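Right after this comes subunit A.
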Amino acid sequence: MQILYLALALFLLVNLGAGMWRVLRGPTAADRMLAGQLFGTTAVAVLLLLAQTTGNVALRDVALVFALLAAVTAVAFVRRAWTEERTNNES
Partner candidate 1 sequence: MGALLSEISWGVVLILLPLAGGIACFLFPRAAKVLGLVSVFAVLLSVSGLGWNIKVNGIYRHAIGGWNAPLGIDLYADGLSLLMLAATALVGFGISVYSADYFEREDAARFWPIWLLLLAALNALFLSADVFNLYVTLELMGLAAVALAALAGGRDALGGAMRYLLASLLGSLAYLFGVALLYHGFGSMDIAMLAVRVEASPAVWAALGLMSVGLLLKTALFPLHFWLPPAHASAPAPVSALLSALVVKGSFYILLRLWLEIFGPLGGGVDTLFGLLGTGAILWGSLQALRQTRLKLLVAYSTVAQIGYFFISFPLAASAGVTAWSAAAYLVLSHALAKAAMFLATGNVLRFGGHDRIADLDRVVQRLPLTACAFALAGVSIMGLPPSGGFVGKWLLLQAALTQDRWDLVSVIILGGVLAAGYVFKVIGHAFTLADISHESREVPAKMEWAALLLAFGAILLGFLASPVLSLVGIGVPFGVSEVSP
Partner candidate 2 sequence: MEALTLLHWTFDILLGLGLLWLGWRVLTSPDLFNAIVLFVAFGLLMALAWVRLDAPDIALAEAAIGAGLTGALLLAAFAKLRTVEKNHDIAGQLEKGKLENRSFQWWPATFLLVVAAGLGHTVLSLPHYATGLSAEVSANLKSSGVSNPVTAVLLNFRGYDTLLEMVVLLLALLGVWSISGSALPREAAPGPILDTLSRLLTPVLILVAAYLLWVGAHAPGGAFQAGAVLGAAGVLLLLSGWRLSSHLAGLPLRIILVAGPVAFVAMAVFTMLTGGQFLEYPRAEAGTLILFLETAATLSIGTTLAALFLGERPKNKREYP
């Protein structure tokens, strides 16, 4: 089972790398931030797998904080750093 956990964690890490390509190429700012969101979810999965492999319970707390903080960064992007002009009428 240990091997499976670690293999999956490795697979998800590679998955992260693939998602990185979208950050570089993404035409709009939203695409880039989207990939940031991908990072959050995948990192939570990797952490949970590592928690099971090493038996270190604390990693689940790290995953919990990750899940929460990914949302805060994304909201910060939406509310502040989205700079393209609002074309149609602002609600």
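Picked so that all candidates are chains of the complex that A comes from, given by their letters.
In this section, contacts are C-beta pairs under 8 Å (C-beta built on N, C-alpha and C of every residue); 3 or more make two chains touch, one makes a residue touch a chain; residues count from 1.
From a predicted model like this one, the values you see are computed outputs, not experimental measurements.
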Candidate number, among 1 or 2, whose chain touches subunit A in this complex: 2
Sites on subunit A touched by candidate 2 in the complex: 2-3, 6-7, 9-10, 13-14, 16-17, 20, 23-24, 29, 32-33, 35-36, 39-40, 43, 46-47, 50, 56-59, 61-62, 64-66, 68-73, 75-81, 83, 91
